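One structure is given below, represented as structure tokens, and several questions about it will come after.
Only a single protein chain was left out; the remaining protein chains are all shown in position.
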Amino acid sequence: MLIRFITTGGTIDKVYFDALSQFEVGDSPLRQMLTEGLVEFEYDVVPMLQKDSLEMTDEDRQQLRDFIAADDADRYVITHGTDTMPQTAEMLTDMPGQTIVLTGALTPARFRTTDAVFNVGMAVAAVQVCQPGVYIAMNGQVFPAGAVRKNRDENRFEEV
Amino acid sequence: MLIRFITTGGTIDKVYFDALSQFEVGDSPLRQMLTEGLVEFEYDVVPMLQKDSLEMTDEDRQQLRDFIAADDADRYVITHGTDTMPQTAEMLTDMPGQTIVLTGALTPARFRTTDAVFNVGMAVAAVQVCQPGVYIAMNGQVFPAGAVRKNRDENRFEEV
Amino acid sequence: MLIRFITTGGTIDKVYFDALSQFEVGDSPLRQMLTEGLVEFEYDVVPMLQKDSLEMTDEDRQQLRDFIAADDADRYVITHGTDTMPQTAEMLTDMPGQTIVLTGALTPARFRTTDAVFNVGMAVAAVQVCQPGVYIAMNGQVFPAGAVRKNRDENRFEEV
Partner (left out) sequence: MLIRFITTGGTIDKVYFDALSQFEVGDSPLRQMLTEGLVEFEYDVVPMLQKDSLEMTDEDRQQLRDFIAADDADRYVITHGTDTMPQTAEMLTDMPGQTIVLTGALTPARFRTTDAVFNVGMAVAAVQVCQPGVYIAMNGQVFPAGAVRKNRDENRFEEV
């Protein structure tokens, strides 16, 4: 089993730059989470974007779709900012034979208390068990694309 | 969706008692992991045993099976010691309509670096996506019961 | 022995607000660090400001000095942003009989990898061992006020 991870930025990847007293998207800590998860499957990581998902454009989403459509893997886990994760998920539907799971985090993975590791664990299980299609793994749940939104007031994902 | 968690002990639950300079099975940190995972589904936790899985007996396994057979939930995640997890999984097969996922950890959940959170995330996703049956979620993989063993020399789970 | 802690904000206290995708000064995690340090001395915590130290004014510093001058404790640990920590330290000198140690962090205390806990441990030891006066505990070193600056390019404190 090969899982291809694609990182696009978002809260999960945020780091703190003291020089600027700012918090920005940095290198993805995904490999470290997979190492800690003691995963034994074959995988690679494709760093595609480093963006807050509010800044992600339709061109960015098309680029992601084109990449996967032309690619040869069956299973993709995409780490993504939470604000527009549902839109990106919908843009990736109808690619037969491929299982795609988007996940991210409401707190950066570099925090001591974070949902990032739990979420990546969920995504890794979902991508190998789900039928081909597009899913979002957040808040302990695996949602099909098109049936999920982020409730910004409550800061959580929920069924539409 | 309701997920019922059953804790049985194992490395995942180990704590360190300085008074004895010993390391023993303690209260399960499962609720804390679910809180950090920001899960939004309904769940409860049934603490059943606090054992190293090498000390688990066939009576213990029968008790676990009887409990689930008589119980009314559809989805179970069982945290369990790793050494005999495959045996327990096989003892729980053939219960129609119920999805059961066993998981645990090779390093205690209370460690700074641990596979526990990743594994519980995997189990939570698998139990809601898999067909009814019994599975083990370890080392980044979801194995069906009966098709997995722990390779003690390599300290990992692998397909039989 | 009583140690009075005063929190003023700075990187050490920063939290991440996903709703805004921003990182701001929040409640101080100081009590949690002291609990983890298993401290057995008497202490209290006075939350005075929640500011980036670049925004700290001379009025703020005067308020801090007035508070300590009128107060009855002998030992103070002040958590503070790093950028202007040396200025605040100099403003607090010449208060006979009181030992004051300023500390903070280059990475927020809520991060998984942070200098915050180490620094607070240093400050707690220094405040009980040093002669009356004002000190900065950062980067593994205890500097007297007036003899230390933050090297912003190297992101560390050093002797003047």
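A, B and C are the chain letters, set down in written order, and residue numbers restart from 1 in every chain.
Definition applied: contacts are C-beta pairs under 8 Å (C-beta built on N, C-alpha and C of every residue); 3 or more make two chains touch, one makes a residue touch a chain.
Predicted model only: the values in this text are computed from it and were never measured.
Contacts of the undisplayed chain with visible chains (whole complex): B, C. For subunit B, the residues in touch with the chain missing from this view are 11, 14, 16, 18-19, 21-23, 52, 54, 82-83, 106-108, 110-114, 152, 155. Counting the whole complex, the residues of subunit C in touch with the unshown chain are 1, 33-34, 36-41, 106, 113-115, 117-126, 128-130, 137, 139-142, 156-158.
Criterion: only the chains that are shown with their structure count from here on.
Taken pairwise by the contact criterion, the protein chains link up end to end in a single open path, with no chain closing the loop. Matching CA atoms, the turn from subunit A to subunit C amounts to 180°, rounded to the nearest 5. With centres computed from CA atoms alone, A is the chain lying nearest the middle of all the protein shown.
In summary, the pair subunit A and subunit B forms a contact in which both copies contribute largely the same residue numbers, shared numbers making up over half of all those used.
We define each chain's centre as the mean of its Cα atoms; on that basis subunit B and subunit C are separated by 44 Å. The set of subunit A residues touching two or more other chains comprises 106, 113-114.
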